[in-house]
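Missing here is one protein chain; the remaining ones are kept as they sit in the complex.
Note that the chains are named A, B and C in the order they appear, and that numbering of residues resets to 1 at the start of each chain.
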Amino acid sequence: MTPERVGMFSDAVFAIAITLLVLEIPRPEEAQFGDLAGFLAERQGSFMAFALAFLMLWFSWRAHHTLFDQLHRVTQPVLLLHVPLLLFAAFLPYTMNLWSEMSSFHGDGEASKGLALALFAGTEAILMFCQGALFTLALVQGLLNGNASRRRMGTSAWVYWGCGVLWAVSAVLAFSVGEDSTYLWMATPVVVAVIVFVRRRFAPGLVQPELPGQT
Amino acid sequence: MTPERVGMFSDAVFAIAITLLVLEIPRPEEAQFGDLAGFLAERQGSFMAFALAFLMLWFSWRAHHTLFDQLHRVTQPVLLLHVPLLLFAAFLPYTMNLWSEMSSFHGDGEASKGLALALFAGTEAILMFCQGALFTLALVQGLLNGNASRRRMGTSAWVYWGCGVLWAVSAVLAFSVGEDSTYLWMATPVVVAVIVFVRRRFAPGLVQPELPGQT
Amino acid sequence: MTPERVGMFSDAVFAIAITLLVLEIPRPEEAQFGDLAGFLAERQGSFMAFALAFLMLWFSWRAHHTLFDQLHRVTQPVLLLHVPLLLFAAFLPYTMNLWSEMSSFHGDGEASKGLALALFAGTEAILMFCQGALFTLALVQGLLNGNASRRRMGTSAWVYWGCGVLWAVSAVLAFSVGEDSTYLWMATPVVVAVIVFVRRRFAPGLVQPELPGQT
Partner (left out) sequence: MTPERVGMFSDAVFAIAITLLVLEIPRPEEAQFGDLAGFLAERQGSFMAFALAFLMLWFSWRAHHTLFDQLHRVTQPVLLLHVPLLLFAAFLPYTMNLWSEMSSFHGDGEASKGLALALFAGTEAILMFCQGALFTLALVQGLLNGNASRRRMGTSAWVYWGCGVLWAVSAVLAFSVGEDSTYLWMATPVVVAVIVFVRRRFAPGLVQPELPGQT
């Protein structure tokens, strides 16, 4: 089993899932045609959900093929990890749909809104954990090419585990605080920056022996 | 006609079908937003159907490209077998939908539930028979690469024929015993293990001449 | 512009269209769950439409890549022909849907049934004309590889033009005779056989100079 074949199948699933997202945005019904602007304004949460899910799958794709471009072989555990990774990537449109529908629901359903948010954030967290586990496996099982930077791969692993924890926490919080838990998502770039900074500051020894290989 | 081109088209159909499955999971209607947890709990059968159909297509993809990575050419019968293989792979989302809808149907419809299950299991059985036939054809028509293990290919052929029979039996049983026939599906790993064991035990002669090639 | 890139894009469109067909098969509504067998029996026309559209796209794909495997370059007219080819390949699911819905419609709508059939057969005819034109262009503009058989390509061109005429006639007939025009479709293999026979019998001069190249 070559990395190319698994990489192409995963690429295809990411590309299809990212393009299917559009089918989950609510369309106006006959009665709502008269006031399209009002309909779209009320459904702005759906467009935000679409854009966010799109970005998430885009970054998942990038992380996946950044890794796979640097693998020289694929092991059974790496292959097995693709089952949850691709299952939840393919499932993301459903959770996006739930969140999108909920965001414009006016009835009495705080618990339902929290649940929809938790499912969306939880799916994201699982995707990130899978990516983190893939990077970790590649390091631990020695699957990287000769010219791959082990330090950069290690940082990527930490970044995905860290962001996964952040989104998992936001998923749990969504049950109690509802939509306020989405503020936590904005901390994602902060988590990334902190992890990159800490790795540079406290793990400098890792950098040295690789300097010739990096140029 | 090269194996690469047929392999890529099949890969694409499997990847699209596996990602389209998500469109078949029932979405809550306006009235059900208030109690999303209740809706999801009632529809848990749909999520199981989604996960199972996903796994089935994933294993179909793996079997297909494990075989195609080891073919050096493609014959007319191999090509013709792709018509039922891809037709039923593309059809699987429909049978998943039927089973998924039926699993949360409360009305009087034991016969309908059995039929939905039979269609799902039957589609799976056809997929497995097609895979078994592909492996068998590759062996009989001598299409394998020089470095492919004939013994392992033969075991794969037996495994797919055996699992196909199991699922075909469960499809027939579904008409009379309904959902209880799904317990038979859990025997799939047992069937695999028994076939692998029997092949190792009683067809050892096949192993010897290949030992050097396997390393 | 290389044949590979155009070929892969067309492959992708064919693969997606062939897998989207399943979404056009009518699903039972709540009230029909109780009698699933009755629903499926009534909708058998839909399953026939699905299988036929699947076969059509499969043969379109095969014709397309059989040709493209033997091209060494792509010209502007070849590229332009892909606009109607892919447009109507992508449109086929819609006409399949119309025909499928019509086949189980009990109301007073002979004219509508004829129209739905005419649209389906007309779309097929356009696909075949595009394929015929592609084969003809490849011959006329000298785009074939050195080891491609000009005679076989010429026969393919004639086959697609001939079948296109048959389906175009059936589309026109559908307006007056309705579903009886579908009997004409069964003549497709006959048309293919006659064209292949006539080419072999009356254009033998073309065969001779190529004999060494064919082995």
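Going forward, a residue touches a chain if its C-beta (ideal position, glycine included) is under 8 Å from a C-beta of that chain, and two chains touch if they have at least 3 such contacts.
Nothing here was measured: the structure is a model prediction, and the numbers come from that model.
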{"item": "Omitted chain - touching chains that are shown", "value": "A, C"}
{"item": "Residue, one of C:Leu87, C:Leu139, C:Val165 or C:Ala187, that touches the chain absent here", "value": "C:Leu87"}
{"item": "Hidden partner chain, residues of chain C it touches", "value": "1-2, 5, 8-9, 12-13, 16-17, 20, 23, 79, 83, 86-87, 90-91, 93-94, 97-98, 101-102, 105, 107-109, 111-112, 115-116"}
{"item": "Chain A, residues in touch with the chain not shown (by the definition above)", "value": "11-12, 14-16, 18-23, 25, 27-28, 30, 33-37, 40, 50-51, 54-55, 58, 61-62, 65-66, 69"}
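Rule of thumb we're sticking to: only the chains that are shown with their structure count from here on.
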{"item": "Pairwise touch network: line, ring, star, complete, or other", "value": "line"}
{"item": "Superposition rotation for chain A onto chain C, Cα-based, multiple of 5°", "value": "180"}
{"item": "Geometric centre distance via CA averages, chain C-chain B, whole Å", "value": "28"}
{"item": "Computed distance of Cα centres, chain C from chain A, in Å", "value": "40"}
{"item": "Overlap residues in chain C, where contacts from two or more other chains coincide", "value": "none"}
